[in-house]
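Only one protein chain is missing from this complex, and each of the others stays in its spot.
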Amino acid sequence: MDSTKTERFKRGWEKLKEIDGQAGVNVIESLKDISPDLAKYTIEYPFGDVYSREILDNRTKEIAVVAAMTAMGNARPQLKVHINAALNVGVSEEELSEIMILMSVYAGFPSALNGTSALKEVIMERKKEE
Amino acid sequence: MDSTKTERFKRGWEKLKEIDGQAGVNVIESLKDISPDLAKYTIEYPFGDVYSREILDNRTKEIAVVAAMTAMGNARPQLKVHINAALNVGVSEEELSEIMILMSVYAGFPSALNGTSALKEVIMERKKEE
Amino acid sequence: MDSTKTERFKRGWEKLKEIDGQAGVNVIESLKDISPDLAKYTIEYPFGDVYSREILDNRTKEIAVVAAMTAMGNARPQLKVHINAALNVGVSEEELSEIMILMSVYAGFPSALNGTSALKEVIMERKKEE
Amino acid sequence: MDSTKTERFKRGWEKLKEIDGQAGVNVIESLKDISPDLAKYTIEYPFGDVYSREILDNRTKEIAVVAAMTAMGNARPQLKVHINAALNVGVSEEELSEIMILMSVYAGFPSALNGTSALKEVIMERKKEE
Amino acid sequence: MDSTKTERFKRGWEKLKEIDGQAGVNVIESLKDISPDLAKYTIEYPFGDVYSREILDNRTKEIAVVAAMTAMGNARPQLKVHINAALNVGVSEEELSEIMILMSVYAGFPSALNGTSALKEVIMERKKEE
Partner (left out) sequence: MDSTKTERFKRGWEKLKEIDGQAGVNVIESLKDISPDLAKYTIEYPFGDVYSREILDNRTKEIAVVAAMTAMGNARPQLKVHINAALNVGVSEEELSEIMILMSVYAGFPSALNGTSALKEVIMERKKEE
């Protein structure tokens, strides 16, 4: 695995910072010692390849991802990163609440309630940081 | 359980026909004998209550639902109904493909491949019906 | 979304207090600011509609729900609310342990172990409150 | 792995035939060539150990298992075996429908709809066999 | 998205043919019209990047993947592709049966039974093709 930074890596790193902000940078940092290659792939494939595509805009991408992770219900830290990202790219708190209500239909009320509680935590954490 | 039709039921039934079209009506028909109350609730809560909300538009709702059901990967018949619904409310085939690519990141390549295969089936079925 | 309280809401609110007790009221309280509509729906559909049905008695309903949430394994806070509810409506600790053993067969030993640990926590919390 | 039949095996085999009937025997038959040891374990642990316990009666066990497998939504053949088993031990069609309605709350409407469709298939298959 | 084939693509395409054989090529073919970009990514990331890594040998990789997909239980077509791949790289039928037995502990007997039935299907399909 060569360590020279590819175009995909550079594009991914910019995209990650644009969308996820500090929360995304922290995820990458936490991987430095334990799995630098997973850090590299996380930058290259999700961000350098997929998020850099332009058919869906950032808002739509984050709405889809927040819906999916709320429905799956087994990755709360990443759900919170993406709720943050959604707020960063202009999805409103009200729209995020709305996605959770929608998920009560497709994944059940426990998923909707846990998604809403993650949303509440993110909003409070953002208020503190202001 | 009284059988008079509530406002929620009427509103839900119109919404279901608007969004899901014949595929949605078929789901309700199939429940007639076995579980008329589940049919009633399916009309009232998902459609009469949730889909009738107006904070997210129909396009955004369907994008969120298709993403969630692709990620969950355990409800192919309903995923196909919602791919159909998404096409009905103006989400393009290309945008749906894009959601599947996005899900490869969050739920893995098998979910993305199965979602794409469901999309392909729906497109072919719609072509036949034309 | 009109704010007048429907029959379903009133019936649901009574049912929620009857079955879930304070734990259920706390869930609704926690939603007040962030998503009052999800609070309303949680009262109306799960409790006003579904829990108010009388074909299965409360004991049977809670046994089914505890089994399902133990098997899914991704909603511990709600599992604990329902273990509490089950104890409230007369399911014994021994019967709840038994459900967890049963789930080792259908969802694997990790689900059974996590369900049993949730049961243990609930029992200890109830002892403290006496 | 010795081939002499243990007490657990004998007890499990009787229990399997009592509860699952021919559908259960067929599952074991299908394993004969490919994995005789999985057949043996399926008889010994789920039936010889767990189903032979007497704290929950057969009806309650099947209600819990049908609820769990409807919620998980990824094992339709086994869900159908257990819907059959539930009918065999005296759970009514109406009660099974009711479990599916209950699961719409905890695992979402797609799980409830797929569970109800499995129930419908089982009822039709049983009618044919009469 | 430029169409010139990258090193990762070429390496991935060779790796995919080496491991998955015709079954893998068929997956890529089926994506040609509907989502050529998902085809490209499937070659580049899973095969060009991940499968080309050399810390785990091919046998170990396939054992891990078959275990994971048996446990998840929601992607039978891909499970069958990987059972095939495992047999291609030298995992024996007996070892694959053994993985299914192991999964009965961690994901429950339904997952183990469905995994074993997928294994049986693959073995029969391979016999036909001989």
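All chains are identified by letter, namely A, B, C, D and E, in their written order; residue positions are counted from 1 within each chain.
In the analysis below, contacts are C-beta pairs under 8 Å (C-beta built on N, C-alpha and C of every residue); 3 or more make two chains touch, one makes a residue touch a chain.
This structure is a prediction, so every number in the text was calculated from the model and none was measured.
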Check: shown chains touched by the absent chain are A, B, C, D, E
Who touches the missing chain here, E:Ala39, E:Ala67 or E:Val122? E:Ala67
Residue of B:Val27, B:Val105 or B:Val122 in touch with the missing chain, whole complex considered: B:Val105
Take the complete complex as the reference. Which residues in chain A touch the chain that isn't displayed? 27, 30-31, 33-35, 37-38, 41-42, 45-46, 69, 72, 74-75, 77-78
In the complete complex, the non-displayed chain touches which residues of chain B? 104-111
Note that chain D touches the absent chain at residues 1, 37, 41, 44-45, 49-50, 53
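Here is the rule we use: only the chains that are shown with their structure count from here on.
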Is the contact between copies chain A and chain E built from the same residues on both sides or from different ones, judged by whether over half of the numbers are shared? same
Farthest chain from chain C, going by mean C-alpha coordinates, please. E
Hey, how far is the Cα centre of chain B from the one of chain C, in Å? 28
Computed distance of Cα centres, chain B from chain A, in Å: 24
Among chain E residues, those touching two or more other chains are 37, 41, 45, 72, 74, 104, 109-111
